[in-house]
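The structure's right below; bear with me while I get my questions together.
Yeah, one chain of the complex is gone here, protein chain that is, but the others are all in their spots.
To keep things simple, chains are lettered A and B as they appear, and every chain counts its residues starting from 1.
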Amino acid sequence: MNGPVDAAIDEVPPSSFQPESADGDEPPRQRFELEDTGFKEVPKRWRKFYRIWQGEGDSLGPNEVICPVCKVVIRSHREFRPGDRVYCMPCMSRMVVVRRPDGSLEAEVTY
Amino acid sequence: MADVDHDEEPHLLEEDQFLQEVHSFSFWFEAIEGYLEDRPRGYVETLGEPTDSKTMSDADRDQLITTLCNYCVGESTALEASSGLVRMAPNNHSRIFLATQVADEARHLEVFLRRLEMLGVTNPEAEVEARAASGLVEFRKRLLDLVDQGDWEAAVFAQNVLLESMEDTVFKFHESVADTITQQMLEGVVADERRHLGFGENDLGRRLAHDPDGRSRLAAIRADLDPLVLASFDSVYRELGLSREDQPQLGKEYLATVERLGLTT
Partner (left out) sequence: MADFLSQYSIQRWLEMCPQGYLEDTVNGHDPGLSEPEEILGNEEIREASIALTVQLIAGERAALAASSGLVNAAPDYASKTFLATQTLDEARHVEIFTQRLMDLGVKKEDVNSTVADYTNPNLVKFAEVLLEKVSNGDFIAGVVGQNIVLEGMAFTVFELLQTTSKELNPKFAQTLAGTIADERRHVGFGENRIGSLIAQHPERKAEIERMQGEMAYHMLATFSDIFTGGASTMTRERDRLAAQGQSIGDAGWHGTDLSTATPADMEAVLADTVLSEFKTRLGRIGLEYQTPKVPA
């Protein structure tokens, strides 16, 4: 699902994406161009940062995590890494990206 | 609305900027404009009366009326409770958010009542009263008591977590099996519920992080209220013609929320 709408456009060093230290010696993060996928539940300027999870057959890109509260896919211009802060505007939740034992990334709600 | 650089992504906002943005009136109305703009009264009117509405059997129509009547009970409960919560809100952000929720709940009530009229119900208010599930009526009374007592945490839990979770699950399921008009109405309602659910969980989560003792109190309230709502929505599934084994796991999302909040007993 991530492929058709996003394209990795370049490799850039981590900048203000928090926390800086989380990147350590890891390779630079991939950057992604985001396109509006038709998610209309937030104001226009924020729409490309969210999309509806399509269920079976859908997959998450390195710049995407699922909101555990409302199940919307949260997106970023940049590849996510553990420790990154993410916001789900449709349900107003604040989260931190964590790595699961299987290596995948998920968002954990911080209250 | 927060003063932000709109070229940046939302995740770079400071936390207070984020909360100011998502709780604002401007955010709310730009959001609902997105999914309601082409749907006056909750559905695309230009489509005319779809075939599935025209060919609905009397039995199906009657079942749908009962289901919608119970949705109206849930929505009017949420309308009265959320309006009561405005005055109790601890800050302006929450107050303004709750005011948007009040309007959302009123809109839901309005579209469901309109659907009842479209289905031939001449006095929707009387019909709602006649067909209301007793468990839901009792839940309504308990929730409004919590609001009257000024118990913010318990009322937010009962309304924005318990009731909204159940509605969200049932509406999503119903959306997948409903006639076109009802389906479109439910779609718009579910989009609103996301905000309400998120507000409830995040507000309680922040509070409970500072007040771990509050968990046991809320867990007790939860144990008291759960059966009323679960039984009511379970009966809605039956009205939709599903056998128990075909029903989606009704409380799954709700239980996940309760777990995140540490309210398991």
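The criterion applied here is as follows: contacts are C-beta pairs under 8 Å (C-beta built on N, C-alpha and C of every residue); 3 or more make two chains touch, one makes a residue touch a chain.
Worth saying up front: this structure is predicted, and the values here are computed from it rather than measured.
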Chains still shown that are in contact with the chain withheld from the display: B
Given B:Ser53, B:Thr67, B:Thr100 or B:Ser165, the one touching the chain that is not displayed: B:Thr100
Contact with the hidden chain (one of B:Gln63, B:Ser83, B:Thr180 or B:Ser235): B:Ser83
Candidates B:Leu36, B:Leu64 or B:Val170 - the one touching the absent chain: B:Leu36
Residues of chain B in contact with the chain not shown: 1, 16, 24-26, 29, 32-33, 36-37, 40-41, 76, 79-80, 83-84, 86-87, 92, 95-96, 98-100, 102-103, 105-107, 109-110, 113, 125, 144, 147
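Basically, only the chains that are shown with their structure count from here on.
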Residues of chain B defined as touching chain A within the complex: 6, 9-13, 15, 18-19, 21-23, 26-27, 30-31, 34-35, 191, 194-195, 197-199, 201-202, 204-206, 208-209, 256-257, 260
Chain A residues touching chain B - in the complex, by the definition given at the top: 16-17, 40-47, 49, 68-70, 72, 74, 76-77, 84-94, 109, 111
